[in-house]
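As you look at this complex, bear in mind that one protein chain is not there, while each of the others sits in place.
Going by the order they are written in, the chains are A, B and C; count residues from 1 in each one.
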Amino acid sequence: MASIEVNGKSYETDEEGYLVDLNEWNPEVANFLAQSENIEMTDQHWEVINFLREYFEEYQIAPAVRVLTKAIGKKLGPEKGTSEYLYGLFPYGPGKQACKIAGLPKPTGCI
Amino acid sequence: MSDVKKFMFVNRKAPYGTIYALESLEVVLITAAFDQDVSLMFTDDGVFQLKKGQQTKGIETKNFSPTYRALEGYDIEKLYVDRESLQERGLTEDDLLVDVTVLSRAEVGALMDEQDVILSF
Amino acid sequence: MKFGIVVNEGPYQHQASDSAYLFAKAAIEAGHEVWRIFFYHDGVNNASKLTEPPQDDRNIVNRWTKLAEEHKVDLVVCVAAALRRGIREENLATGFRISGLGQLVEAGTKCDRLVTFGD
Partner (left out) sequence: MLHIINRSPLADKALENCLNTATGGDILLIEDAVYAATTGNAFEARLRAAMGKFKINVLRPDLEARGMADRLVDGANPVDYAGFVALAVANKTCQSWL
């Protein structure tokens, strides 16, 4: 089992870098995970991360990319509800990268 | 995907006692992602899956009941409940955590006949 | 005719695996194609090569492997269900592969008939 160290505290991760205990997530961990994905967190990134966390809190699942895109458009404005916008922020895919940074469970790769 | 089929998921089991309800929900979400025509049928103890107020802390298990409320966002809007099963269990539509269409057994049977693929877990 | 089969229970505990196997064999003998068998829930345990039944019992896992080898049946194990139960590439019996639930949906869309065995 791998681990990361943020501000002197150690967090367990799986081999792909996802947090093992989702309850341990905090913004510092998010920043650290983003850096390891070569993403510089901006307000726009945080908007999406916060949205994902709220979505997960409410529905107990990570949304499919299509559903996320639609829901973001509804909440943050249509110009942000496009895959171009989301992939612009998270080049390797909002499903994979944003969920990891947001401390959501790893998509089980069901497709 | 070019071939769209009518998929119905028949849920006859209560949640938590076994894993079927949770894993059924996962298939439902994937099927919707494949752009298929999805409907869910809740009958017998399956209607308990939709009961409001599930609190799973004490059994240290994930409460997946909120996920039924996410179905709308996946464009899954055909949720059907068998009226007789509800009544047998002392439940009414008000006890359920999502909007559903309540059907008689005859209506349920007719709807099943329209399906291309029926999956039950 | 093209058949898809779903197996939801583990071997030895429930008759579902036996029923599914005998159905698949009969379908092939009748000249049909068994295009894919999808193992879900505890059904993923059908794919464990660590299974070792006593000598006087049928070997359910080997039976599947043989079916796959002789009739090109695609044996797919659900990844999420498999990970939960410790079924991984390294203990997968020959003829099985691990993949996602999409493979089940695909069996539903591509096959003429989908038959489920479970509890």
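In this text, a residue touches a chain if its C-beta (ideal position, glycine included) is under 8 Å from a C-beta of that chain, and two chains touch if they have at least 3 such contacts.
No experiment lies behind these values; they were computed from the predicted model shown.
Displayed chains that the missing chain touches over the full complex: B, C (touch as defined at the top).
Across B:39, B:67 or B:120, the residue that sits in touch with the chain not pictured is B:120. For the chain left out of this panel, the touching residue among B:10, B:70 or B:100 is B:10.
Counting over the whole complex, chain C has residues 1, 3, 8, 15-16, 19, 22-23, 25-27, 29-30, 32, 113-119 touching the chain that is not drawn. By the touch criterion stated above, the residues of chain B touching the omitted chain are 10, 12-13, 20, 43-44, 82, 84-85, 105-106, 108-110, 112-113, 115-118, 120-121.
Keep this in mind: only the chains that are shown with their structure count from here on.
For the pair chain B and chain C, the distance between mean C-alpha positions equals 25 Å. Taking each chain's centre as the mean of its C-alpha atoms, chain A lies 35 Å from chain C. Multi-chain contact residues of chain A (touching two or more other chains) are listed as 108, 110-111. Residues of chain C found to touch two or more other chains are 80, 100-102. Interface of chain B with chain C (complex): residues 1, 3-5, 7, 19-20, 23, 26-27, 30-31, 33-34, 36, 116-117, 119-121. Interface of chain B with chain A (complex): residues 26, 29-30, 33-34, 62-64, 66-67, 69-70, 73-74. On the side of chain C, the complex with chain B involves touching residues 6, 8, 40-41, 80-81, 100-102, 104-106, 108-110, 114, 116, 118.
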